[in-house]
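Heads up, one of the protein chains got dropped from this complex, but the rest are sitting where they should.
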């Protein structure tokens, strides 16, 4: 790829979930997108949410992110 | 589904239209998504617009919403 | 199409790239969407970015836009 | 009207009030604008507020909306 | 109450839930706040969400709203 | 005026300017609106800008505000 | 006009439409405002939308802008 | 207090009202919060509104602010 | 809990602080809320700030978050 | 300076602090910028914060503002 | 440059002005930044404003943009 060439990208919104942390939730969403979509180029975090268990501990992180890939 | 399990969701943006009201426009968009996509889990209203007829009455409500469903 | 009829639209986010200007980048994204999706009805510009070459000149414009089309 | 023709629209901000519901407050604002302005083409809801009576019930809905019409 | 008098208000954020519609979800939140807090004066809708059942129908509306009341 | 009665308000955007301070710039805009429009009911500050003289002192405050009044 | 003098400006929202490009749509809105309002001083682009024809080409650009002029 | 120590703060939203000016409305809200809550540490202005009397003069300033204090 | 049942939630804003990282600051705020409030159901990150020591290293992370729990 | 001439401006973000009021905090930031930068042309208030003393009184106003000046 | 290498970028805000169009105003700002700063890598348009002459024609476009470059 070279700057100046005509290209078109698509951005889709996905939510990754992991009980281990924010980076793990991002990675979970990217791997899922990687398998079902074209090769992902970059991502942008939109929001960070989470669920809390009965013990007051985070039971999972939920990261809403935009995932971007080139349209062929 | 249990909190703490790895899951990935996708959010798409749709516009439902109905001449009967805001809830009906939301429902129209959800039923369409339900038929053409995986089972929808939840929605988030983004914007409420509408068209006005020559008599000054609302001829249709247009609700822009995010529709969210689990990626299998 | 008549106002008051039930219809559902989908909005997707794409990025058009052109070295010639903002309108050309919009048009590049629309033509790509036109070929791979249903007939596009309208668009909304979200952001205008660009890359700069070693000479300080814009080497390409990158326009992020929402592209909207009727679901059949 | 045809797409591609030069046209200019104006958007004004009004607040409709009704004790009966959100759609009724929208319609109240549109009918008022319809009488005192040119024919209204479409509207966009900005905010939904309301007043609460001594009994804890909504005494009125207040909908802030943009009302749009063609300049002749 | 007269304008010009010193007064202080508090705004809290609550989420009302109802399977019947947006106005009913607002009213549910207000009645709950009315019982456990001081007398509520007004509200402002922040977001409208909802859950979707297996049949593609809205199973409940969730309205996030700011509820405002005078501090005595 | 009583809550629950049908009413319609209009919001317009004006910019008041004063070399003396923020409150004075707000008041200047309100008095101008008061003379040329219906009786103003309330205002909302949108933005506070200003111009700076050659000596580094504020030469004027510019307050952008929404001014709201009942449509008769 | 001198900075430090009391002045009041009004901002209104208009939409200019042109099939030729973004600058032309801005100019169309300004000329219309110039004829029907006081002399316009400056403008601020709010949003850039457009309609797409059956051939996938932009059939018109729609630019929503704030137009500002001094109140006399 | 030292940076690096574990601490938790709470932010609440209050509205201060004063006929004398913006700073006075902020101070009114802070003194009220000071009496009924823990010691307030800092504040952030959210919005500045006001009511206008029949003579076109500001009859009161209403400042919406976030008030922050340490949870013990 | 079942979807479709009437429920009301409250959202409060807290700031968690930790010198160890973003997830630790979130968890600190949740444990504090867990002890002094009803059982927390979920959280939403609003902002991520931090303090920097004399050596240019982060001395603490400060995470502003909304904490949500059911009103009984 | 004449409109239509090529010029380039820079905007930087500064925070002015004063125990006396909002206008004084703005002026403090402008005088500092005036001494260390080129001549400042205008400013835009971004946020108004403040610190509260043990007596519940504002101990200082902190105004975050954009300061703008011509690049020579 | 390779992805995965440690790098730090700086973003500054500038305003480019041109009487010829939006792209020309962007380019004017970039060339100025190119001469007085490190080599610029990319830009992001923040806002598009303009001044209007006595004839109702745009006398200049003013484009506020973020300009980004690597810190060496």
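All chains are identified by letter, namely A, B, C, D, E, F, G, H, I, J and K, in their written order; residue positions are counted from 1 within each chain.
By definition in this document, a residue touches a chain if its C-beta (ideal position, glycine included) is under 8 Å from a C-beta of that chain, and two chains touch if they have at least 3 such contacts.
Bear in mind that the values here come from a model prediction, so they are computed numbers and not experimental data.
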Contact set of chain K toward the excluded chain (per top definition): 3-12, 66, 68, 71
Touch list for chain J against the chain that is not drawn: 12-19, 28-29, 32-33, 36, 51, 53, 59-60, 64
In chain I, positions touching the absent partner: 21-22, 47-52, 54-58, 61
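Following the convention adopted for this analysis, only the chains that are shown with their structure count from here on.
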Minimum number of chain-to-chain touching steps separating chain B from chain K: 2
Shared chain contacts [chain A and chain E, defined touch]: B, I
Equivalent-chain rotation between chain G and chain C, CA atoms, steps of 5 degrees: 120
Mean-CA-position distance for chain D and chain B (Å): 22
Distance from the mean Cα position of chain F to that of chain C, given in whole angstrom: 38
Whole-Å gap between the CA centroids of chain F and chain G: 22
Where chain B touches two or more other chains, by residue: 12, 22, 33, 51
Contacting chain pairs - touch in the sense defined above: A-B, A-C, A-I, B-C, B-D, B-E, C-G, C-K, D-E, D-F, D-G, E-H, E-I, F-G, F-H, F-J, G-K, H-I, H-J, J-K
